[in-house]
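Rest of the complex left out; these chains stay put.
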Amino acid sequence: MPMIQITMLSGRTAEQKRKIAQRITDVMVEETGTVREGVAVAFYEVSKESYARGGVLISDK
Amino acid sequence: MPMIQITMLSGRTAEQKRKIAQRITDVMVEETGTVREGVAVAFYEVSKESYARGGVLISDK
């Protein structure tokens, strides 16, 4: 049932996303007992000009 | 007033998004009595490598 939404910088490979989705789904199933098929994971990839920490764009750091 | 956010695979046409936005807005107005102009709908389109169900990327299914 859970929806997991991950906002991160673009540039990760499909292989990295494959592993992340698989492992986070494992965590949700193991810790909450939810049905595996019900876990959805979506990646929202943003550029370094579209993400800031401490008020500063990542592209400016 | 409601914000509706739709995360789906990319590849839908403008015509499909036009119909979805119109019809979902109809639903919100009819079921809640909210003012039509206040309903916002945003589509977040992700690739098959950025969406997983049951721990498996859609691109791998």
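A and B are the chain letters, set down in written order, and residue numbers restart from 1 in every chain.
Quick note on the criterion: contacts are C-beta pairs under 8 Å (C-beta built on N, C-alpha and C of every residue); 3 or more make two chains touch, one makes a residue touch a chain.
Because the structure is predicted, anything quoted here is derived from the model rather than measured.
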Assembly copy number, counted for this structure file with 2 shown: 6
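The working rule: only the chains that are shown with their structure count from here on.
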Distance between chain centroids, defined by C-alpha means - subunit A, subunit B (Å): 19
Subunit A partner contacts - residues on subunit B that touch it in the complex: 7, 44, 46, 49-57, 59-60
In the complex with subunit B, residue positions of subunit A that touch it: 5, 14, 17-18, 21-22, 24-26, 36-45
